[in-house]
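Before any comments, here is the structure.
Note that this is a trimmed complex: some chains were dropped, and none of the rest were shifted.
Naming follows writing order (A, B and C), and every chain is counted from residue 1.
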Amino acid sequence: MNNVPPEGIAEVLRSSSNLLWVDVTDPTEEDFRLIEEQFGFHALAMEDARKQNQRAKMDEYDGYLFITMRGALPIIEDMAEEAGAAQEIDVFLGPRYLVTFHRSDCAAITETRTRWEQRPGRMPAEPAYLLYVLFDTVVDGYFPVMDALDEAIDRIEDEAFSPNSVADIGPALVLKRRLLLLRQTLAPMRDLANSLLRADLDLIPAATRVYFQDVYDHTLRLLEQVDLHRDILTGALEAQLAQISNRLNQVMKTLTSISAILMSMALITGIYGMNFRHMPELEWPYGYFVALGAMALIGAGLTAFFRKIRWL
Amino acid sequence: MNNVPPEGIAEVLRSSSNLLWVDVTDPTEEDFRLIEEQFGFHALAMEDARKQNQRAKMDEYDGYLFITMRGALPIIEDMAEEAGAAQEIDVFLGPRYLVTFHRSDCAAITETRTRWEQRPGRMPAEPAYLLYVLFDTVVDGYFPVMDALDEAIDRIEDEAFSPNSVADIGPALVLKRRLLLLRQTLAPMRDLANSLLRADLDLIPAATRVYFQDVYDHTLRLLEQVDLHRDILTGALEAQLAQISNRLNQVMKTLTSISAILMSMALITGIYGMNFRHMPELEWPYGYFVALGAMALIGAGLTAFFRKIRWL
Amino acid sequence: MNNVPPEGIAEVLRSSSNLLWVDVTDPTEEDFRLIEEQFGFHALAMEDARKQNQRAKMDEYDGYLFITMRGALPIIEDMAEEAGAAQEIDVFLGPRYLVTFHRSDCAAITETRTRWEQRPGRMPAEPAYLLYVLFDTVVDGYFPVMDALDEAIDRIEDEAFSPNSVADIGPALVLKRRLLLLRQTLAPMRDLANSLLRADLDLIPAATRVYFQDVYDHTLRLLEQVDLHRDILTGALEAQLAQISNRLNQVMKTLTSISAILMSMALITGIYGMNFRHMPELEWPYGYFVALGAMALIGAGLTAFFRKIRWL
């Protein structure tokens, strides 16, 4: 895999039987035009390569495949941040070449290069196997993201079931939204893996196909993880909503208890505040203290009662 | 593509091998009869062309296809307005002709004409490719609508999670309804794209079929967008409902706190409003001020307590 | 299609190549026996024809098809009434005959007869086409029902979003139930249309099959309508439930405001109702009016405050 001047690609393709990997970082319009000319790619495929935010997919053309894959973005500390967008890599797979387009900050490409150069000797030096290394690297990039989500969900679950939680469902909903975006990115990745696996694609030899089965299994596991997380979050949300309701009940019981206690005591002061001429108790020497005592008794009795039925 | 008098269509079809595009704006009953005569279309297809509000679909007839497609209406500022209805275009695709029926305010037709006239020279001058340009233009018309919905949903989400929102779920539900209508229009469009792609249709050459794959991908992306939006809206609705419940809790806590504070203070006034003959405090020179002080103390203490437990 | 004496059916079938339509209204056991004898239908099919409330379906027998279809009942003003039950028509389709069984008040049969007699000359006088006319008439009978439901749902939606609605979810739930019943009737009708369309049925010539495609499209549209309506109703129900919660919040805020205002004012009366010997204000000449003024001030101030925070 020596370096080849861009204008000489067509010639190299004709003359050499070596594997040619053309990797274009932050492609300009000129790059696209050059590649289109040298390889003779279909205008539609080039248009898709130019556009960003495509779904992962595979299109078959005469003699080559056009593949779009989307990688996970590096994890950001603040889980709430909008990090659902994913990195796009556009790939042309031919019988003896691989062409890749991507943005400059794409870790998967660097890692693919390293893995490719360090591959064991028995691995075939064919474009399909290079495509597998790239695809596997991209898919593996989702696992740390998934682990971070895993931890965030654990924290939310602990919070949801703890008796003193603030019952703020915001973080759970933000996480649910991230899972939705992740699912929308991952599902086409699984379909892509499946179509690379299943199709009677001449460009992917049978011996290499088994590797794509492995990638397919990984995408399946990632999607199952996403679905499990969504169901767990739904449970945590239900727990939080039930907690809100339970607390409302508790607040109302407190209000009822306090009202009953204070109003009962006030009723006694009301009675002895009446101005009837003949009210024997008022003349008692210790009437006032008896009244205070009665109030204290009623207050303590009701408090005990409400505590017993767990309203206070 | 010169202009041809309507009555001469049948003759042109017989004699010329050129592509003939017959575009009928706001067709009258006479137009329908003329077209039926000149082209010999099946009565059922003509009946479908006459009716509005059909689902997007493709029917195979002997020697031609009848296709109904539905475009997005231009976006109206007020998202609440009933803009779910979509523009219908009815198309007959024959080996050398394309017949289109539509209402007068159909931007997609004008744009198709422009795109067709400006198409690169290497594009084939065949009806199937013209159909692709029309179909692609119609599908592309959904993207600005989707972007407008995108923004509306972002606004609703921001509102739902902001602590001072009015918790009015009306806009979210109106948006959800629009997404339902959009989905009902788009799903048959996807099926139409798929049937144009998949079928062993002689009228669509293999070289042109790849373009319909592109349109199919667009409809898939639009539908995924709609589904994602619905899920996000559902989350926003849950957030708003949880907020309503949380606020109810807060109101009840306020009520309980105020009741407890004011009733406790009133209890003291009640006590010293009693008319017992022997109440030592009443004779104290500063009894009144002591009582006021006690009330202030109780009030301040309870207020501090309720603030501490965040009930006030 | 002359009239034929029932006992002569078998002979007519043998001798004539004309289309024979045997229509039995409110069939008696004797009618069933006669038909079974004359046509030699299978006992199972006859048993199904005898029973009511079957699902729409098609069974293939040797040389004929047995078809059960279910029509919509005429619309009743009171949408709440249990009108989900549907009219059943049982049909035997043979190479040269059509046998139909139905109850006496079946409008679809009368209308089919009219449509059949008025059909354009080019339409084939074959049983399959007569079956299409009958099937199409039956399916078309669902559209007015759907329109009535449409209006009812619009009314419920308007009610759900209007700020002064009574938040009675009863009508929405009754409508939802009707949609459930309608779906249960329509889904087998769609399957029936599909199986008439798809199957390699010798009894339905290719030229006639295209008509059944049309009926199939109609059943699809009806079912999409039903599903859309259910989703819209679900939204309206959510709106009403959220409104109930919002109103509870409002009531609680009112209660809290009123309690705070009246209790604060009462506290002042309590203070000056105390019997301390030394209470300077009591001696003031305008003390009473100052107290009333203070109460008025507190009341007005709190009212203004609660109005400002929209609790009153």
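Criterion: contacts are C-beta pairs under 8 Å (C-beta built on N, C-alpha and C of every residue); 3 or more make two chains touch, one makes a residue touch a chain.
From a predicted model like this one, the values you see are computed outputs, not experimental measurements.
Because all chains derive from one sequence, the complete complex can be expressed as a copy number, which is 5 in this file against the 3 shown.
Operating definition for what follows: only the chains that are shown with their structure count from here on.
Of all chains, the one whose Cα centroid sits at the greatest distance from that of chain C is A.
Core chain by CA centroid proximity to the global CA centroid: B.
If you average the CA atoms of chain B and of chain C, the two centres end up 24 Å from each other. In whole angstrom, the spacing between the mean C-alpha positions of chain A and chain C is 39.
For chain B, the set of residues touching two or more other chains reads 245, 248, 252, 255, 259, 263, 266, 270, 273-275, 279.
Put simply, chain A touches chain B in their complex at residues 42-44, 48, 54-55, 57, 59, 61, 167, 169-170, 173-174, 176-177, 180-181, 184, 237, 240-241, 244-245, 247-248, 251-252, 254-255, 258-259, 262-263, 265-266, 269-270, 272-275, 279, 281-288, 291-292, 295. Here chain B touches chain A in the complex through residues 120, 161, 210-211, 213-214, 217, 220-221, 224, 228, 231-232, 235-236, 238-239, 242, 245-246, 248-249, 252-253, 255-256, 259-260, 263-264, 266-267, 270-271, 273-279, going by the rule given at the top.
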